[in-house]
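A single protein chain has been omitted; all remaining protein chains appear in their positions.
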Amino acid sequence: MSEPVVWLTIFVLSVFVGIEVISKVSSTLHTPLMSGANAIHGVILLGAILVTGAAESTVAVAVGVVAVVLATVNMVGGFVVTDRMLQMFVRRPPRQPQEPRS
Amino acid sequence: MSEPVVWLTIFVLSVFVGIEVISKVSSTLHTPLMSGANAIHGVILLGAILVTGAAESTVAVAVGVVAVVLATVNMVGGFVVTDRMLQMFVRRPPRQPQEPRS
Amino acid sequence: MTPTWAQLAYLVAAVCFILALKGLSSPKTARRGNLVGAFGAVLACAIVFFAEDLDNLMPILIAIVVGTVVGVVGARRVQMTQMPQLVALFNGVGGGAAALVALLELDELSRFAEAHIARFDMAATGFTILVGAVSFSGSLVTFAKLQELMTTRPVVFPGLPVAFGAALLASVGLSATLVFEPNLSWGIVLAFVGLALGVLLVLPVGGADVPIVISLLNAFTGLAVAAGGYVLGNAVLLVAGTLVGASGTLLTKLMATAMGRSLFNTLFGALKGGSTLGAGEASDRPVRSAGPQDIAILLGYANRVIVVPGYGLAVAQAQHTLRELVDVLGEKGIVVDYAIHPVAGRMPGHMNVLLAEAQVPYEQLKEMDEINGDFKHADVVLVVGANDVVNPAAKTTPGAPIYGMPILNADEAGQVIFMKRSMRPGFAGIENELLFDPKTTLLFGDAKDTMSKLLTAVKAL
Partner (left out) sequence: MTPTWAQLAYLVAAVCFILALKGLSSPKTARRGNLVGAFGAVLACAIVFFAEDLDNLMPILIAIVVGTVVGVVGARRVQMTQMPQLVALFNGVGGGAAALVALLELDELSRFAEAHIARFDMAATGFTILVGAVSFSGSLVTFAKLQELMTTRPVVFPGLPVAFGAALLASVGLSATLVFEPNLSWGIVLAFVGLALGVLLVLPVGGADVPIVISLLNAFTGLAVAAGGYVLGNAVLLVAGTLVGASGTLLTKLMATAMGRSLFNTLFGALKGGSTLGAGEASDRPVRSAGPQDIAILLGYANRVIVVPGYGLAVAQAQHTLRELVDVLGEKGIVVDYAIHPVAGRMPGHMNVLLAEAQVPYEQLKEMDEINGDFKHADVVLVVGANDVVNPAAKTTPGAPIYGMPILNADEAGQVIFMKRSMRPGFAGIENELLFDPKTTLLFGDAKDTMSKLLTAVKAL
């Protein structure tokens, strides 16, 4: 297969996977799902590292560094905040009302 | 990407698509689904045509022709029989009991 | 190199297959889904004539015509009760085709490009040959079982596990040999080992488990086609085969679950001896049985009747007579519905197809969830050749093989009539307490036979 067709094939299959995989989500999880997906596209960090690693002029490196910072914030922050949100969904032992016998 | 990795990627994505796409099927549809999937792999006909079209010895052509016949039976028969099955599932106008007033 | 437009068209065909599977998973879109799949298949096969340089066009076209005629005639002529074996047969020939394709490609590769053959290509070729052959012979055996060309009981002989193991080892060894020494002869030997393996795999499977095995072999063929696609460098084969392989594997698991069986037990249960399902012996506890006349009176004076059809109805082919009986009852003003359990019959969803073929109005076919609340209002439940699907043990007896399987609440009705030949248990091989319930009456005999007697008796009322 020629290169662009390969990429197109992978793209098309990924579209189906992306749609099918989340098609059963309950609305309670919409927000964490959005946040988690948001973190996943933070993998653009990889691209930022690649272009910065290949940059030659100082300006290019500077722009690249900005891109790396932004992408890292997206990725790391995204996963951490999603995790924090999801902690809240976890079933925990019931909390005792303060001094029920007083 | 190198050729085998491309194929592996397409394979992996297809596995996910295949699984996710049917994960919600009701058991009533198990049989038609199996039959339809069965027809789909009849597309090996394409492969049979390719190798027969490239065959040189008479024996190879003969074997190829057998493969083409088998694959065509799989593909054509599979889709036709699935369609027949599914016709039965379609909601039809209620059938009148024979001469209800007699 | 395949031209780009053809590659794109192949991609379109692959997308059609995805949409086909998606469509087939939901009742509303199932038929359209199947047509989309057929369109994709025709598209893919049409492209190849324009995009590639093919010799032997005449033989190919003739072969396609022959195959089409055979396929269409077979698919149109078959009776709905024989659907399972037809699907098995179609699956088998597909597997056979994949194996032959791989053998031809092996021939080609080993002759022209000995030096350049990638190891991985050879592994994939070997895989296609082996799995295609397994699927071919395995499907033929399931066909023979379902068509009752041979016994439907599990076939086990003392050396079977050893033979199976030996064939398995041989196939692994041969595949490895093929990778390092690409050679047509090894390929042919591998194909024969695959044929043996397929037979040995399916022999010990009991008749009622056969649909699960057909589904498994279907997934096998899919994987063989996928590997063939890799060998031929054709993406649509890879995608289509993988789709079928993956969804078929899941479907096999879903089917087994719906029948309350594990896949491992299905395949190897008989080897372990022990619980060969369906082998249960008749009990000799007392039951109440009656003749067609008595049952006809029970039915004729009811207001609400629910019919529970099962495996035995399909075996006896009594569905047309049953439909007539229901029509006659309907004329008498009795409200009659059919309660369809999802795994009643020989394959999942089979009962719908059988009754639809007998021209039962769709409105009278009620899904389990829809009708389960109605049983307590029914005067009479007529259970025809069904057993497990109304066995209360599924609710009350933890440890029973069917425990946890949802059942039809026939036990809640006023009267229960069982039409069966004997006191033998059903597929799951366990006794059904409902048979011994005081409100139960049995009508013994082959369903087709007793059903027509019953029909005559009801008409005579």
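In this document, chain identifiers A, B and C correspond to the written order of the chains, with residue numbering beginning at 1 in each.
Methods note: contacts are C-beta pairs under 8 Å (C-beta built on N, C-alpha and C of every residue); 3 or more make two chains touch, one makes a residue touch a chain.
Just so it is clear, the structure is predicted and the values come from calculations on it, not from any experiment.
Colleague: Could you list, sorted by label, every displayed chain in contact with the chain left out?
Modeller: Checking the complete complex, the chain left out touches A, B.
Colleague: Since one chain isn't shown, list which residues of chain A touch it in the complete complex.
Modeller: Touch with the absent chain occurs at residues 4, 7, 10-11, 14-19, 21-56, 60-61, 63-92, 94-95, 97-98, 100.
Colleague: Quickly run down the residues of chain B that touch the omitted chain.
Modeller: 1-2, 4-5, 8-9, 12-13, 16, 20
Definition applied: only the chains that are shown with their structure count from here on.
Colleague: May I ask which two chains are joined by the most contacting C-beta pairs?
Modeller: B-C
Colleague: Compared with chain C, which chain's mean CA position is the farthest off?
Modeller: Most remote chain from chain C, centroid-wise, comes out as A.
Colleague: Measuring centre to centre with CA averages, how many angstrom lie between chain B and chain C?
Modeller: Going by mean C-alpha positions, chain B sits 14 Å from chain C.
Colleague: Pull out every residue in chain C that's touching 2 or more other chains.
Modeller: Correct list: 18, 22, 235, 239.
Colleague: Find every residue in chain A that makes contact with two or more other chains and list them.
Modeller: Touching at least two other chains: 1, 9, 13, 16, 20.
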